[in-house]
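Certain chains of the assembly are absent from this excerpt, and the rest are unmoved.
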Amino acid sequence: MNKIKLKSMLESFFLEDIGEGDLSSQALFTQKDRGTFYFMMKEDGIFCGRDIIETGFKIQNDGIQTEVFVQDGDAVTKGQTIASIEGPMADLLQAERVVLNLVQRMSGIATNTHHVTQLVRETGVRICDTRKTTPGLRMLEKYAVRSGGGFNHRQGLYDAVMLKDNHISFAGSITEAVKQVKNVHGHTVKVEVEIETREQMHEAIEAGADIIMFDNRLPQEITEWIQEVPAHIITEASGGITLDTIIDYAKTGVHYISLGYLTHSVKALDISAKVQFDKAALL
Amino acid sequence: MNKIKLKSMLESFFLEDIGEGDLSSQALFTQKDRGTFYFMMKEDGIFCGRDIIETGFKIQNDGIQTEVFVQDGDAVTKGQTIASIEGPMADLLQAERVVLNLVQRMSGIATNTHHVTQLVRETGVRICDTRKTTPGLRMLEKYAVRSGGGFNHRQGLYDAVMLKDNHISFAGSITEAVKQVKNVHGHTVKVEVEIETREQMHEAIEAGADIIMFDNRLPQEITEWIQEVPAHIITEASGGITLDTIIDYAKTGVHYISLGYLTHSVKALDISAKVQFDKAALL
Amino acid sequence: MNKIKLKSMLESFFLEDIGEGDLSSQALFTQKDRGTFYFMMKEDGIFCGRDIIETGFKIQNDGIQTEVFVQDGDAVTKGQTIASIEGPMADLLQAERVVLNLVQRMSGIATNTHHVTQLVRETGVRICDTRKTTPGLRMLEKYAVRSGGGFNHRQGLYDAVMLKDNHISFAGSITEAVKQVKNVHGHTVKVEVEIETREQMHEAIEAGADIIMFDNRLPQEITEWIQEVPAHIITEASGGITLDTIIDYAKTGVHYISLGYLTHSVKALDISAKVQFDKAALL
Amino acid sequence: MNKIKLKSMLESFFLEDIGEGDLSSQALFTQKDRGTFYFMMKEDGIFCGRDIIETGFKIQNDGIQTEVFVQDGDAVTKGQTIASIEGPMADLLQAERVVLNLVQRMSGIATNTHHVTQLVRETGVRICDTRKTTPGLRMLEKYAVRSGGGFNHRQGLYDAVMLKDNHISFAGSITEAVKQVKNVHGHTVKVEVEIETREQMHEAIEAGADIIMFDNRLPQEITEWIQEVPAHIITEASGGITLDTIIDYAKTGVHYISLGYLTHSVKALDISAKVQFDKAALL
């Protein structure tokens, strides 16, 4: 994770929520009124978001003390206290919602990713994400996928080539599309080709694809075709794969299964904040 | 929706996805290679995101022609074509994913909100959102809630006062907390008070709260207590309300029910893009 | 005040004044040349701007030590030393003008607001600002109004509804305009209606306005009409109110008087900076 | 004026006022509801702000048609219509306040500057501004000074050297200060020296100052001393000069008089907006 970028993201998120100021806190608290927040899990799951907690509250006030008791990727259970944060009440309350919104979302992604990886853990297949992330949050969501035991597909349009049906139709053939790509791009760029038939698969192999993606294929098709893929080429299955069918895909022998819903349809993992006022503050 | 802000948000989202450039398209297309995208629903639901489609593609290239066939809030059905977008292939492909990520998310929120409002449609209660939105997307997510027939709670910490248990404990009492708020803030600011007991409710009424929020109360409690709330005070129920129990809360007579999961746990509504190459382009 | 936003504002203000560098200081001082600035009032008034002094100099150099001897809203007198700032001369001189430009303006607003509130102090009316603030400085100017004993009207177009003559004409009637607003907006949004006749006032009351604004009415009109406004509705007078007539408006019984000139026509409160070089620096 | 910078400034000002959206307009207008605004002077004065009107409304919606009937620097009179703006009502209303806040302020500065220049018009002295501008608005305020017939002093710390008492004390002498500056800076940088005694004036001349500034001197002192300033050196008077005494300073023979209050204590020039709905829109 790029912390310079994280800081900048958090600042813009706080500006969105706080605007011209927190009307409630500014009427009730002075900077001398301090307290301690305890973040507590309200559900079991996989935690993700240490950096959000540590960096987020510091942005509000660098005198805030945070302690996070768990690591990203740790299993946590309902009722478990995962962090304490001490500082001026007004600053804590201003940061709380944004931090929790992020941590709950990231933990939700990590939890779901972990769940999926457990379903296929005996096959050795790797579960990976897609570009179907929430705009503006890709760095955090892809981090959460890793924390849950998953892997990242390309970050964006800029770090790998994916030749989909449209590219291929336009170029005329897989062979031609791969050739054009290789004429333009250097050696650090991987080229992935989506295929739908065995013939396309062989054309992609011949053309020099680094990765073959079986697009909306049946497990039995993949199982059969994959025998003919040379060892140094990586394989991926994608499209129409559900929790019910994932184990069938995992058993085909593909190296990766990519799933859009890891990031596009996320259930936040519930976390609550309990507050303890500092005694001195209440005297 | 503030379109100046929307444009700035979309630009930053495109930068996230495109980075230094779209490796795939730049190898295969010139600016003369044109085509038309058709966005087609893959599920039934409520559409939301006209402005995203119209503004998003224009940011890539202001020569792109977009036509959106549905209005925000319209019911759409699987297989329905909702928009056509014509322009240079490279520009269309660069914008596609970001636009769809947003539209699918917003339509998911609108669909879910609509579903909830239908459950309680005979009671006249209004369903509203919370601050549990995705950081960076609040304007869009709150817009989607409205498109689905819901209402917006406050936008952020800056446009209304909510006195929660922590504020009240710190101030010493509801009476004192409301008094401090009214000493500081002017007449355009609404003051909402969370209450957990009938006594607190009466204290809030006496103190001059504009909105009483029943926090994690049972439907029967609300039904009983609400009889004692003067007509000019607005009531809201929140906390622990599920799709199974929402009708019971709706029947209590509260004006608003607020639900965090409208925005924090969203299932994207699936939309696909079909491409037609312009004939000239392929000659 | 949102300190994350304040910091960002101050940085942009320093960039405006310093540009590529302070030509004068960079030719004369090294980072070892240190001194102390004393800010001294050159006029009587109400001080406002602690955060500007404390945050502003820290942005230049977080080793600078600032001490502000007065609180926002304190009465200060000519000759009074209000702050000391110690650090490298070059950094002090780079920050001085921007900090003073802001503090003098904010103190000017606080002083003027205080003056107006004193004119009407026996009536209990509250003086409030408008949206006629300096673009880019609204947060600071509205804060200064509060420091001078005034109150804030809405922050912007986004946090309350004001139905003016144009909105009403377009909707067809106050009744229709309020109805449309209430159909769209939730319970945290106040609705204010500008009225010019007694009939409009009654229409606004019936329609459910939260705030009635007497727009360019005579004090005697207001005094008469206001008898018929229910207790739970807030009243405001605005338009054409001068320092000479304000007491007459204050005696009408309105809750609020809003004045554009609190922020649109400000006389800065003069403050000078005296410098003491650290002995060591001059050896 | 740098229009790229102006556009960026206006965007940030609109974001400040509009935030997540204009609650009033979005409830009442569709994009098809159009109208025409007429800006009308409510006071006599000097107009300034064509670019604000033309660029501002275009930023909201580039289909808005603006026509400004006066030039920057033109004398305008109460009741005069200075501009018409036609477009969607919602866009017009969103832009109106920010545009007027700026134009009223700039016209106030131009009017005041013009007034001052008229007081001394027979002497040939030039009136100029200082760095006591509103943070964030310097480009616009300095432009307004020019529109009113004044001249600009340096833009900031970066485009000319001013040696004030602190610089001189620290360097040890004017001679030494000027020498250090000339050792470091190139030939495009003017060096101005503030002097308080005739000896200092001569020292500055000897040292090679380009501009001599008489700091808080009496008119008779300046009249006398200025005889000894070589023709190629420019002179300026500053400090404690009021509208009552300015003619005395103007007659001393100085080339420039700089006045902080041209920009730090501005009375906005009042302008109102009248609206005409397009007939079609009301059918």
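Points to keep in mind about this one:
In this document, chain identifiers A, B, C and D correspond to the written order of the chains, with residue numbering beginning at 1 in each.
Here is the rule we use: a contact is a pair of C-beta atoms (placed from the backbone, for glycine too) under 8 Å apart; a residue touches a chain by one contact, two chains touch by 3 or more.
Computed from a prediction, not measured in an experiment: that's the story for all the values here.
The copy number for the entire complex in this file, given 4 shown chains of one sequence, is 6.
In this section, only the chains that are shown with their structure count from here on.
By the document's definition of touch, common neighbours of chain B and chain D comprise C.
Greatest centre-to-centre distance from chain D is found for A, with centres as Cα means.
For the copy pair chain A and chain C, the superposing rotation over Cα atoms measures out at 120 degrees to the nearest 5. In terms of their C-alpha centroids, the spacing between chain C and chain D amounts to 22 Å. For chain C, the set of residues touching two or more other chains reads 2, 138, 155, 158-160, 184-185, 189. Viewed as a contact network, the protein chains fit none of the simple shapes, being neither a path, a ring, a star nor fully connected.
Contacting chain pairs (ordered by label): A-B, A-C, B-C, B-D, C-D. Within the complex formed with chain B, the residues of chain D that make contact are 11, 14-15, 18-22, 26, 59-61.
Residues of chain D touching chain C in their complex: 9, 12-13, 16-29, 33, 35, 89, 93-94, 97-98, 101-102, 104-105, 108, 131-138, 155-163, 166-167, 169-171, 177, 180-181, 183-185, 189, 261, 264-268, 275, 277, 282.
Across the interface of their complex, chain B is touched by residues 2, 126, 128, 146, 151-155, 158-160, 184-190, 192, 211, 232, 234, 236, 255-256 of chain C.
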